[in-house]
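A single protein chain has been removed from this complex, and every other one stays in its place.
In order of appearance the chains are A, B, C, D and E, and numbering begins at 1 in each one.
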């Protein structure tokens, strides 16, 4: 199990490359411009089944989005820290 | 008539955005990682008819390509300077 | 836990230093040992001569405050030389090191978080 | 002709300074007046404390040589403050200016070449 | 009088480019120049009232509002990009006094300027 950090926007090809690395039971956290992924309707289609997706709330809100626009759970820095504590492997 | 400079690789969406700005009789010069466009078989399909395309030879060769791989004329810095002298408007 | 964070891009122009500083604060408050490894253009964040506008945040000062709280701040020395940052410019509590220190952090840390360039 | 070149990204990490310097050399040899406007992280290129490895090019020195040949080197002063570069660090012949100088260059130059970030 | 376009394609939050483009634009009034600002791709996120880089500790966009008003600087955003992020008219911060432009008109629009600077 790994935690994958996606910090670049969907416009950057590397982001999708990182999403494809995720295996079932991995977690992905979108931060910075990566949070723009959170409004994509077919976001779950970009990762394998069983991959958990999160977006960093502060970065999402700062970009003018409303919480209701997110297709995935929004977590704060404490939530991100929880994920970091839980998974030993971090890919970014 | 304008000279459009494309310096980012085809992987970057901005490059295609800039190519779409080109009007007939405009010139486009690919420099830096933009030269990777020069090997694209359907490159001319990315711009309007009548747009002239060039790639900076030095940047192309440095990336390991052979001159014969380029679909468009390769020009050196002197050639780029010619283009700069000719067109007043530069978009980049 | 020992958690290391590597940054690679310049402060202000991009937000990675802000992300790293915020994350480090949270992790320190949770009782973790935190190390920040500054690589490539991120070394600019340790230059105490940086003078932001008054309404803007002072990133070197924030790093200094983290260092005062026990966060280790490692600066890639060769990267600093390439950016014209000398030992006397760096904030208190930060250290010039290099790839061997990166290796030590990668080996010893429980978590290694790279913020890719 | 008066040709201005604006750079926005840091030297070494990216190649824009190399491109700008090479282009400026060619244009000067053709008899043009050339001005280089350094904005955002590109101001690092004027720091004479930059110490590259011996086998690498010395970008501030190359800029200095261009300046000796008559190329104007303008540094955005606010950008320099944000990067901790003070007046005494800048190479000879370069000047701290700002957006008013950018405006003057945009207005007066025959060609304005921006290398986008 | 010459016309200058400052086009921004970078995200408004976490990078300096929107603020730097606006600062550059405002500096143009010292010469006989007319600056116009264009938001492209993710840069259009800037126009929403709730877009606040200060939430993550970065410089607010709102520091530019008094100059936008003083100089009456024209700001454009690409219509299709606004739609991509579902940005509705009533969500747009009035200080931008925003005009929209469709992609089809962009080539002629950009060519109507004497100088063009992308950020």
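By definition in this document, a contact is a pair of C-beta atoms (placed from the backbone, for glycine too) under 8 Å apart; a residue touches a chain by one contact, two chains touch by 3 or more.
Just so it is clear, the structure is predicted and the values come from calculations on it, not from any experiment.
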Chains in view that touch the one left out, judged over the entire complex: A, B, C, D
Residues belonging to chain A that touch the chain removed from view: 2, 13-14, 17-18, 20-23, 88-92
Hidden partner chain, residues of chain B it touches: 9, 11, 32-33, 36, 39, 58-59, 61-66, 69
Contact footprint on chain C, counting only the chain that is left out: 6, 8, 39-40, 98-100, 102-104, 106-107, 112, 114, 116-117
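Please note the rule applied: only the chains that are shown with their structure count from here on.
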If a chain touches chain B and chain D alike, it appears here: E
Most distant chain from chain D, judged by the mean position of its C-alpha atoms: A
Chain pair with more C-beta contacts, C-E versus B-E: B-E
Of all other chains, the one whose Cα centre sits farthest from chain C: B
For chain A paired with chain B, centre-to-centre distance based on mean C-alpha positions, whole Å: 36
Separation of mean Cα positions, chain D and chain A [Å, integer]: 39
Multi-chain contact sites of chain C, meaning residues that touch two or more partners: 12-13, 15, 22, 53
Junction residues of chain A, two or more chains touched: 11, 32
